[in-house]
Every structure is written in C-alpha cells, then in structure tokens.
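Every protein chain of the complex appears in place save one, which is left out.
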Amino acid sequence: MGRRLASWLTVAAVVAALLAATNLGPGPVSGQNEEIFAKVLRTHVLTVGTISGNPPWSITKPNGELDGYDIAIAKLIAADLNAKVNFVVTSGAGRIPALQTHKVDIVIAELNYTGPRALAVAYTRPYSNPVSYFLVRASSPYRTIASLNSAQVTLGYALGGNEAQIWPPLLPNAKLQAFTTVADAEQALLSGRVTATGEPDILNRQLMAAHPGQLRQIEQPYVKGYVGIGLPYGDFDWWLWLDRWVAYFIYTGQNQKLWTQYMGGGSALISREPDGLRERAAAALPWGPLSGR
Amino acid sequence: MVSLFDPALFWRYRHAIAAGAAATLALGACSVLASFAFGLAGWRLKTSRHRPFAWFGNAYVEALRNTPDLLYIYGLYFGLTGVGIRFSAFTCAVLALGIQGGAYVAEIIRGAFTAVSNEQRAAARALSLRPWQSLVHVELPQMLRVAFPALGNQVISTLLGTALASVIAVPELTYQSQIIGDSTYQYFSVFAMDAVIYLLLVQILTRVFHLIDHLWFGKWRGTV
Partner (left out) sequence: MAGVVPYLGLLVKGALITLEVSALALVCALVIGVVVGIVATSRFRAAQAAARVYVELVRSIPLLVQLFFAYYGLPLMFKVNFTPYQAATAALALYGGAYMVEAVRSGIQSVGRNQWEAARALGIGYWHTMTYVVAPQAIRVTLPAAAGIFISLLKGSSVASIIGFVELLQTAVNIRNTIFSLSPLLVAGILYFLMCYGLSRFGSRVERRFRYGGAS
C-alpha cells in the first residue's frame, strides 16, 4: 500500500512540476508575439486560419480551392500587405486554438465575438453582423421566435459556434443540446430529437431543398453576433493595422460590395434594423459578467 | 491571455461537473445491468442444445467483440428513426453499451462455468439435489468466484465506455467537459479534470471489487 502511494505521489509531483514549468514561461500577453506584423512584411506570407463548408463565408470548390466572403477578405488583406495567402483550414472548434498556438497569423472564419473568446484572442472591430434563422420541422407548431421560448423546446447546435452564448439570453427557457458536427445537429432535427436548429438563411434553404416538405424556417431573423477578425494578443501594431484596415474596408463600401456579391443581398453591418431587430439584438447579445453557462 | 491550468474554472462550473458525474454513474449502472442481462441471454443461447440457438449466440458474441461501440451508438440513435423507432439518447446509449458488454459477459460466464468441474455436478446429483438447486447452491458460487475478477474488469470497461455517449448528447461527464471547453477554451484544464474524475471512479471501484473478492470469495480459495 505504501509503495503504491509513493508511486502515485511521485507521478503527481512530476506532473505538478511540468505544469509549473509550462506556466512559468510568459503567457501570450508578453513580448513574444510582437513579431507577427514584422514577420508578415518580411516573409511576404500571410497565414490565415479559416474553416470550410460554411457557405457563403467559405467553401471548398470542387478543384480544392477555397472561395467565399471571408476568403475574399483574406486575399484583399494579403494584397495590401504585399504577401501571399497561406490558408490553414481548421474545424469550428479549432479556430481559437490555432491562434493560441500561433499556427496562424489571423483567423477570418465568421468568428463571432464572445466574452470568453475575447479572453483568449484579440478581435478587430466587426465587419459584419450576420443574422440567422431558426429551422423547425414542418409539422411542428412553432412559428415565431417567442414561441420557442418554452421548456418543451430543445435547440440543437454544433460545438465550436457561439450558440451557447447567444441562445440562452434570447430563449432562456429552452434547452440546448450540443453535437459534434453541424451534420449531426441537422440529423437530430430531421429525426425529431431536437426541436430547432439555427443557421443562416442560405444553409437553411439548402437543407430544406434536400428534404422537401420536412422542414420549415421561422421567418424572423435573429442577430447571431458580430464577426471580427481574430488575432493573437501581444502584437499591438498588428492589431492596429488590421483594425484600421477593417475600418477603411467598411468606409469605402468595399465590405458591402463583397457582401452583396457573396450573400446575395442584405447589409453586412446592420445600422438600421427593420422591425425591432436592434431591440432583439440588444436583448440577445450577452452583456454582463463573464459567467459560464 | 489565460494560463494553462485554471482551478477557479472548476468552481465556476461545479454544477455542470457534478451533474455530469452523476449522469455518468447513472448511465454506467444501467449499462452494466443491461450488459449482464444481454450476457446471460447470450450465454444461454450459446450453450443451448438447439443448433440454431447456439449458432445465434455464437454469432452475437463474435459480431459484438469484433465491431466498435460507436457503430451501435450511431446506429441506434440516428439509424432506427428510419424505421420509426425513436429511443431517447440515454436508452440508445444503455442499449449499445449493454449489447457490447453482454458479449464479453457471456464469454466470461461460459468460461467460468466450464471451470466448475463436472464432478461437482455429478456429486450434487448424487446427493439428490435437483438441477436448479445444484445450479444455485453448488455451481453458481464457484462460477462467481472464478468469474468475479473478469466481471469486475468488464464493469469498469463499460463505465469507461459511457464516455462515448457524449456524441449523442447524453449529458454525462465528457459531454459537460466538451461544453465547458467550448465556451472557455481551457481545454487542458477541462479534460484533465475529466480524466481525474474517471480515474477516481475507476480506482474506487477497483478497490471495492478487491474488497468484495477478498471478503466473500476468500473462503472459497483452495477449493476447485
């Protein structure tokens, strides 16, 4: 018994020492990332983290190339930096770790701002407020967002998005269920295990076309958040340049032009919301202590 | 911006973690019971004298031992709705883990019964014990003594298998850890805590099994 205990204590001591050693080094907020801007200008290569399969923000064309609204923005940034773009595709949940481990210089992948994420990575000002719509089965009785606010409702989503921060303030009584992928959440909706999922209009229409007659979209948009470019903490110059770039990108109308080209309509940044969208947005976007859920 | 290991995280999410641990235990208990039920049935089938039953029992054991758990979890959860059956996620997980564990339990029981020598059975008959009396009073205790360590391992194996239920959104410990990790990005802390809790559960169970083995079956050592 004593030998076992001794061996466990030894291992615990070794693990604690390892943790202390990796923690002792400076965290990401130090001087160690100051080189990103200088590095990009010097090597003429911009490493951009993005996701795939998120139309029309970024998709993979059949020939393997990436295309989409986010991709176009990345290419414009690279052009202004006189650099080539090197895209690194991650999963939704891998966007933040890719920045934390300095695998990429920026992330342009419909990265919504949430309080916990902002503790891990830095954001530029938003370049878009996407809206989403809830999708329910055609046979279900829900026709408004307010009707979904009941304990009978289960909302399905995929890990890696911001639904866990957005939905509880919007629909406090509904239950949430997380799945590994968007496909699993869609399957759960189709098989009746969750009441609703929430996706952009384009994705919902695709799904409805693939399963005619089974699904219905609640035609009330809700603000999904605001999307900015993500970058690691530590390089102020990098953040400053990117943020100013985004400001100019919006100011010159380039943002709206790209948005219309890829999204087919609507406005990239919502400044005048019809029918109470701002009230709903203000109610929906979490604001307050960064408590977990 | 955040450090690698943040203990305050566990306090903030203590409710979710506790709920997850409780769900893991509940799921584990039900799955273990299910695996014993399926195991007994499988054993009876496999040792039956009717050829089709024996073949079916054999097929069940071999099929389940050579295919992965996750296949059944996905199949029961997403696949059955195609034919109109919709079990809850918890039920699907219990069934999937039950039939997987049952194959191993059937083998363990079969092996343990063959360890009880035929002389014991003949002696019991000679003492004019009826077959079921011989089973309960003579064979079963000896079978249990032989099978107990292996059954204990199988119980732990099933308990560890409950982590797979997180993919169908059963709110057990690994699922809660994924949710917490998804909002806080403290993946290292979260999965380390996840691992430590499983470690504690398994170590406690192992000690308990050792204790039972020693107390109950200790006096049978040296026989058979």
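Note that the chains take the letters A and B in the order they are written out, and that residue 1 is the start of every chain.
The rule we apply is simple: a contact is a pair of C-beta atoms (placed from the backbone, for glycine too) under 8 Å apart; a residue touches a chain by one contact, two chains touch by 3 or more.
All values derive from a computational prediction rather than experimental measurement.
Q: Of the residues B:22, B:63 or B:123, which one touches the chain left out of the display?
A: B:63
Q: Touching the hidden chain in the full complex, which residues of chain B are there? Just list them.
A: So the residues of chain B touching the unseen chain are 4, 62-63, 65-71, 74-75, 78-79, 82, 156, 160-164, 166-167, 174, 177-178, 181, 187-188, 191-192, 194-195, 198-199, 202-203.
Q: List the residues of chain A that touch the chain left out of this view.
A: On the chain A side, contact with the omitted chain comes from 3-4, 6-8, 10-11, 22, 91, 93, 97-98, 100-103, 180-181, 183, 186-187.
By definition in this document, only the chains that are shown with their structure count from here on.
Q: If you average the CA atoms of chain A and of chain B, how many Å lie between those two points?
A: Averaging C-alpha atoms per chain gives centres 38 Å apart.
Q: Note which residues of chain A are touching chain B in the complex, please.
A: By the definition above, chain A touches chain B via 19, 22-23, 27-29, 93, 96-97, 100, 114, 116-117, 119-121, 156, 159-160, 164-165, 177-180, 184, 187-188, 191-193, 233, 291-293.
Q: Under the stated contact criterion, what part of chain B meets chain A in this complex?
A: So the residues of chain B in touch with chain A come to 1-5, 12-13, 16, 77-78, 81, 86, 89, 167, 169, 175, 178-180, 182-185, 187.
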